[in-house]
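The block that comes next holds chain A.
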Amino acid sequence: MKLWKTVLAAAVLTFAAITSSFAARTDLVIGIPLEPPHLDPTAGAAAAIDEVLYANVFEGLTRIGPNGEVLPDLAESWSISDDGKTYTFKLHTGVKFHDGSDFSADDVKFSLDRARADNSVNAQKGLFAQIDKVDVVDPATVKVTLKNPQGSFLYNMGWGDAVIVSPKSADANKEKPIGTGPFKFQSWAKGSSITLVKADHYWGAPVSLDKVEFRIVPDAAAAVPALLSGDIQAFPFFDPDSVSQVKGDPRFHVVIGSTEGETILSINNKKPPFDKLQVRQAISFALDRKAIIDGASAGLGVPIGSHMSPANKDYVDLTGLYPHNVDKAKELLKEAGLENGFKATLKLPPPSYARLGGEIIASELRDVGIDLEIVPVEWAQWLDQVFTKKDYDLTIVSHTEPNDIDIYSRKDYYFNYDNPTFDKIIAELNLTSDEAKRKQLLGEAQKILADDAVVGFLYELPKVGVWDAKLQGLWENAPIQANDLTKVKWTD
Partner candidate 1 sequence: MTAYLAKRLIIAAVTLVLASMVVFAVMEILPGDPARLMLGFNASADQVELLRNQMGLNAPLVLRYLHWAGGLLSLDFGRSYTYSVPVVDLVRERVVVSLPLALIALALSTVIAIPVGVFSAGRQGRAGDTLAMGAAQLGVAVPNFWFALMLIYLFAVWLRLVPAGGFPGWNAGVWPALKSLLLPAVALALPQAAILARVARSALIEVLNEDYIRTARAKGLPYSAVLWRHALRNAMIPVLTILGLQFAFLLAGTIIIENVFYLPGLGRLVFQAITQRDLIVVESVVMLLVAAVIAVNLLVDFSYAVVDPRLRGRQ
Partner candidate 2 sequence: MSLLEIENLSLVIGKTPILKDVELAIAPGEVVGLVGESGSGKSMTALTIMRLLPHLARASGRVTFDGIDILAAREDQMCALRGDDIGMVFQEPMTALNPVKTIGEQVAEGIRWHTKASRAEAEERARKMLDRVGLPETKFPLSRYPHQLSGGQRQRVVIAIACALKPKLLIADEPTTALDVVLQAQILDLLRDLVSENRMGLLLISHDLAVVTEMSDRLTILRSGEVMEAGDTASTLSAQRHPYTRELALASMHMPARPKTHQAGSAKPLLEVEGVSRAYPGRRVSLFRPAQPVRAVDDVSLTVEPAQSVALVGRSGCGKSTLARMILALDKPTAGAIRFRGETITGKSEAALKPARRDMQVVFQDPYGSFDPRQKVEKLVAEPLHLLEKQPAKAERREMVAHALDEVGLGPRDMDKYPHEFSGGQRQRLSIARAIITRPKLVVADEPVSALDVSIRAQILDLFAELNQKLGIAYLFITHDLTVARAMSDEVLVMHEGKIVERGRTAEVLDNPRSEATQALVAAAPDLHRAIARRMQEQG
């Protein structure tokens, strides 16, 4: 077998010699799982837009660093008034957009005003809700006045939705994005790849890559061979389930980081019998988180007991509340008058954590008498049926937005959860800036969700990155969904 392989390989060595190049590399092919619907980060919620463009093509006043910290970007520095309402940003000079036009304070005002306008299509208008007015002091200075002090304002300005665009090109960004970043957009082969090349006159630290291609690989099955054959050199968001395929291979660097993704078994709280607390608790007791993490996430991922990332400073460990206990679950079902079990559906969106986790959960719930029919759905259907119409019993999804515990207080959110006590805590939290008080409120909120067993809390989604071992500078964690390539280079 080995010999056979050698002979075959030798026979075609000539091909290999022709096709491979030994020059020092300045190009990179990155695999991304989803294709962006368009290329304007200020006009869409899709994470895939940021994965391609954030920090590479577009820059904001501030930016988020590899570990979630706020860093200066187009704003060289800033000052905050004492009442916390006025931010004065000092901008970098000599910055040019990729179309050659100069960047100035006017562009900042334009971008922020555009994002918060009534007819704005910005997906995160909430980020700009507190802005009262934006004033151009001079070409290199901008003053932003807030309606109320906002602790997260600088962080907000680092979001992809808050990047600075040029009035000249803003409307065309969906097809031909023009930013100020170190890379400029070159081409987009729909359904296949998006190519960026090094920008001609970049104001900041020079980047070492000349050309970056984001190749769209939705299938984990295709990702593994593409990686193994060297066609694609990096998958910053690799399917955890496939990680065993490349783990231990010295050619690759496998990085397990954290995300803000709480992976949960969502429950339709208004739909009988899930409106009964005992039923929801029974489900929580029936779940074996270790088996789920092992089976659906290659053993990666930290169990959670409520809706909060274990990495968060306000995290409370509630995983002990519902240990895996089949008897207890059956007992609770009996209390709920469902000792003979019942049937329900489990709608599963495409990611492997949902599809694989769903099979395991269905098997675990079957053990306590709940017979689940698995209904795989595409994202579009999931959004339509589950998220919008709330036509579901159970579903599995990872909520990847950071600090999003407030979703449980939203009216009409797809959990159909309604708890005035919880709503009050969230309302109070929104008006509180005192760290200790916030920690206490968040703790209470987590406890309520856990006690109510609103959903089945599973685990924090890991961020698995796999890339060529010779590649340096890619983010290990995912504080936001982005592929910052500014520090990426090949070593030899």
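Just so it is clear, a residue touches a chain if its C-beta (ideal position, glycine included) is under 8 Å from a C-beta of that chain, and two chains touch if they have at least 3 such contacts; residues count from 1.
Regarding candidate selection, all candidates are chains of the complex that A comes from, given by their letters.
For clarity, every value in this text was computed on a predicted model and none was experimentally measured.
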item	value
Of the listed candidates 1 or 2, the one touching chain A in this complex	1
Of chain A, residues touching candidate 1 in the complex	5, 8-9, 12, 15-16, 19, 35, 37-38, 44-45, 123, 174-175, 189-193, 215-219, 221-222, 225-226, 228-232, 350, 378-381, 383-384, 387-388
